[in-house]
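The other protein chains are all here in position, but one chain of the complex has been omitted.
Presenting chain A:
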């Protein structure tokens, strides 16, 4: 029985849970979400720009983008986060002042952007050149065809892969504790880790884990549902419904 108690105290200590949960929810969850949204936004913009660069016919555009993507995808995240998040302020590039979030979001966003760039590139390149020709034959400029056809069609195609990347962003936010955050800035992992260290119980970490799952798992399902809706249209009807086929023509 003693063994079971120990297991419970280590992972599911109700007392400790009640103590840590409010700040996990109020401070941690909020900060995690804000950080993830910021980093995702940066990653999306960086990803789309880099993807365009990767597809460029001009070497001076393509090579730097390729190099950037290869480097950031090849480094451990923890290293990039240190280099960007701590490196920028240390080097005097205080673009965000003392706002650690800014550096953290930038570090995660720029890293994730390199992954998203490859996802977008594959998506844009998978768009049937025929529909691009159709768009051009209707008088759309290259830019309009990109904006109205290639990007929306390619985007839909990579939605599942992109969701996976968003989930990675959410999980990456746990690494920003490395940059040193003041109390009010701590996200879920930092709060849980501090609490765990103080009380020699991993209960706060388990609670944080449940909260992470509460975000990531529904997100996957929500995006899958969205994906299905995009595929089938707003008012999806069975494709087998009979439709007049060979009507006489006026």
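Following the convention adopted for this analysis, contacts are C-beta pairs under 8 Å (C-beta built on N, C-alpha and C of every residue); 3 or more make two chains touch, one makes a residue touch a chain; residues count from 1.
FYI, contacts and distances are computed from a predicted model.
> Absent chain per UniProt: "Amino acid ABC transporter ATP-binding protein, PAAT family", "Protein arginine kinase activator", "Radical SAM core domain-containing protein" or "Ubiquinol-cytochrome c reductase iron-sulfur subunit"?
The record names the chain that does not appear here as "Amino acid ABC transporter ATP-binding protein, PAAT family".
> For the chain not shown, which residue from A:66, A:156 or A:171 touches it across the whole complex?
Checking each option in A:66, A:156 or A:171, the one touching the absent chain turns out to be A:156.
> Hey, which of A:8, A:144 or A:228 is the one touching the hidden chain?
Candidates A:8, A:144 or A:228; residue touching the omitted chain: A:144.
> Which of these touches the unseen chain: A:41, A:63, A:95 or A:134?
That would be A:134, which touches the missing chain.
> Please identify, in ascending order, the residues of chain A that touch the omitted chain?
128, 130-131, 133-141, 144, 148-149, 152-153, 156, 230-237, 239, 243-250
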